[in-house]
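To start, the structure itself, in structure tokens.
All protein chains of the complex are present and in place, except for one that has been dropped.
Read from first to last, the chains carry the letters A and B; within each, the first residue is number 1.
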Amino acid sequence: MSLRVRLIGIAVLVLALGLTLSLGALTQENVLTIGTTDKITQLVFANSYDYWTWHTFQQVTGTLVTLQPGSTEPSPSLAESWSVSQDGTVWTFNLRKGVTFSDGEEFNCQAMAWSIGRNIYLNGPEGAVGLINMIRELSCPPAKLEAEPGVKPTPDELAAFLDARVDDPYKLIIKITKPDATFLARLADPITPVMATSPVSTTPADQFETTFAGTGPFRLVELVAEERTVYEICPNTWKTWACPLLPEPHRTLCVNSTIPMPKVVEVFYADSASLRAAVEAGEVDVGYRSFYAEDILDLQRNPNLQVLAGPSLSVRYIVFTVNMPPFDNVHVRRAISYAVDRDELNFKVFAGLNAPLYSMVPPGLWSHIDAFPTRDLTKAVAELNTAGYSATNPLEITLWYTPTHYGNTEADVAAILKANLEATEIIKVKVQVLEWGTYVERMSEGSLGFFLLGWYPDFIDPDNYLAPWLTESPEGLGTYLNQATSGYDQSCYDQFVDLLEGAKETTDIGARTAKYEAAQRLLADCAVMIPLWQNNTQAYAVAQKNVKGIILDASMNFRDWLIYKE
Amino acid sequence: MVRWLTKRIHLRKQRLLAIGITVVLIFVLVTLLAPWIAPYDPVNYMGGGRLEPPSASHLMGVDNLGRDVLSRIIYGGRIALIVAVSSVLISLSLGSLIGWISGYYGGLLDRTLSLLMDSLYSFPSMILAIIMVAMLGPNLLNMIISIAVVYIPSFFRVVRGQVLQLKSQEFVEAAHALGAADLRIVLLHIAPNTINSMMAVSSFCIADAILTEAALSFLGFGLPPPTPDWGFDINTGQKFLLSGKWWLITFPGLMIVLLSLGFGLIGEGISDLLNPKRKRKLA
Partner (left out) sequence: MISVGGLARYIVTRLAVTVPMILFLLTFVFFLLRIMPGDPVLAMLGGRNISPQLIEEYRARLGLNKPLLAQYLEYLSKILHGDFGTSTRTGKKILEDILLRFPATLELAIFGMLVAILIGLWSGTYAAIHSDRPADHAIRIFNIGSFAIPVFWIGLVLQLIFGVWLKWFPVAGRLDPKIAASFQPITRFYILDSLIMKDPQLLADILKHLAMPSFTLGLVLSGLIGRISRSSMLEVIDKEYVTTARSKGLTEPKVNYKHALRNALIPIVTVMGLQFAILMGGAILTETTFSWPGLARYLVQSVDSRDYMAIQGAVVWIAILISTVSLIIDIIYSFLDPRVRY
């Protein structure tokens, strides 16, 4: 090799090394960086229904009512106060004055009703508009938007509504089809489609928008799919009206302008390992959702970091399709319920960080009781014998799971469950995997008999942990309880309808608690689903030592606007 | 075939071929004898604790479910071999058939088939395999089919080229003139002439198919666990990489490299036999 070539090579190396090393001290103090393995699907109110997209909406816009840090009770936000009629179907909201959107437009009744009406009209396939399908009329008297079941407001009606005369721009009336104790909780939901968008800055009513102005603490500056989101503190009135609503010490911090940070960058990582490495290297100030158990344990040992654990209302469970043999036999289902070893599952797969779950309503939510039995192989065998199975006549079943939708611990879970059930020496388990699209299709057509699912609540109420599978949408979620073939299961269904419908008709918390407790006991008895664990690993945040103000509460809302650096 | 090999192989001269065959034979033996060799059950034994490093009782350590890594690796070889070899056998039969038809009949049919095969060939095989296996659903058969499809063009090209070359040669024409059926012409003349290069191509394809299978499993498009599978076990081990549990990815990865290399060396060796001049330059 000629000398010249060598010299050039050495020069390039030195240059590269120098550039690399010179990078060390790069800090921008007024930027808060948050890393996640979650992702944004699409920023469309009427067509989004996933954690991080909703999280993004929360940063940039608002809802009528909200869950303040540490609370699971809906409290005032864009609505200052509200009342409900005697029969429980007419809700009157007094809206806050002096709120502006990030584009400067003023918030009022028409903007709010128009946004909700528009979402009802759009009702995107991936959205959660179904959660507020009890709304039948939105009005800013005398102007109104009708949304009878099956009848949506049309784009013309929506446009006309914005121009209509209104008596009081700060009074919103929502009529619902029948009394519903969960209605307010649904509105408090981080982002049900009930939200304020500025008509001025949005695209036409009949289109799925991608840009919008909101009322939130931040404004969205940049969104690069699968890379990052950049927020800047909003020039609007959020601080003046929202700071006083915060509990202490956030109120003082907010008033003193310590929070929100002027700029927040959220970075998307492909997996826990990358996120963890970024936190360890100080590339991000905070890491949230989701670390593997092993990474959390390691990070806890790192003296330069703080590891925060929050409560989690996310649950994982087994579902049976009750009209498919052999799962139409309650004894088979109970045997499986006795045979699963939640402790081993939790230790082996999650290093002991998740909590074994003995009811679909998780601990931390009112009315929770440990309704399901702990592991008992003798009883499992007895139930199998009752169902006619024995070592010579084994029960052969297939366990289905989906590989990526719930992170990549599912394979391990399936392996443990298989070993658990085969320990009865009567059950033989074949494990099958389907990617999410096919999984959902097969589950909804009722052809998966025994499979794993997960649930993150739409709104915080025991109803949302029971009704969807048992009474509201048993086909959609694969239990088919409403089409039960056995007499026993039919009676289960009738009892669930009584309990769950009854619990929604009253707002008396005592009466509701009693009904939900009964429903949990009934579920353990009917064993239509088997709760397995509470997903605590999802509720861990890991931060640099100088980061303050991270609130992890039961709502699992991650409020960027409360976080600051010292 | 054995005679063909013994006649040509001088193991001391053909070091690459010898090493390749030895490696592959060892893998085949070990996987065949897995039930006797593997110290533990690869699926249902979970008694090794949790994430234990290599020790006397678990030579390659223990995974997070308490399973023995060595035992899983031994059984994992079965999947790798079955998938790679059977998919390449399918591509070989289909590819040769289409290649023969195309080369023999020529004309528009030949041009169309060549175009189709070139399209498949030029497209990234990994992407094609992923789409196919994801759409078909992950099980052994679908995995074999998906991988088989991507190697068809390799055999198509070899056979078509050979057929075109031989077609112009006199003895085929002579056979044709004598009224021999198409199939007989192929079996008698063309097949023996292509077998050498087919073996080399097959070896290379198997070597590549082992990597493709591992990659599909790694991406989560492979066989359903708890089936022991190298690619999937690396995927599992990835979760514990930053925690320093190096043994979970190292051993399955080395097995993939070794087995794929074994077939690769066989391919190299055969190529050398076919083209001795090439040896000095390539190998």
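Following the convention adopted for this analysis, a residue touches a chain if its C-beta (ideal position, glycine included) is under 8 Å from a C-beta of that chain, and two chains touch if they have at least 3 such contacts.
For clarity, every value in this text was computed on a predicted model and none was experimentally measured.
From the options A:L172, A:A380, A:L477 or A:V542, the residue with contact to the unseen chain in the full assembly is A:L477. Touching the missing chain, out of A:S274, A:Q432 or A:Q544, is residue A:S274.
Checked against the full complex, the one of B:Q14, B:T31, B:S87 or B:S125 touching the unshown chain is B:S125.
Interface note: of B:L29, B:L115, B:L141 or B:I195, the residue touching the hidden chain in the full complex is B:L115. Looking at chain B, the residues touching the absent chain are 16, 115-116, 118-120, 122-127, 130-132, 134-137, 207-208, 211, 214-215, 218-219, 231, 234, 238, 241-242, 244, 246, 249-250, 253, 256-258, 260-261, 264-265, 268, 280-283.
Residues touching the missing chain, restricted to chain A, are 1-2, 5, 16, 19-20, 22-23, 26-28, 31, 33, 35, 41-42, 44, 47, 49, 123, 125-126, 128, 130, 208, 210, 222, 224-228, 230, 263, 265, 267-271, 273-275, 277-278, 281, 283-284, 404, 435-438, 440-441, 443-444, 453, 468, 472-473, 476-478 (touch as defined at the top).
Just so we're on the same page, only the chains that are shown with their structure count from here on.
Per-chain Cα centroids separate chain A from chain B by 44 Å.
On the side of chain A, the complex with chain B involves touching residues 271-273, 276-277, 292, 294-295, 297-298, 347-349, 351, 403-404, 408-409, 411-412, 414-416, 418-419, 422, 431-435, 438. Those residues of chain B lying in contact with chain A across their complex are 43-44, 46, 50-51, 64-66, 134, 137-138, 220-221, 224-226, 232, 235-236, 238-243, 245.
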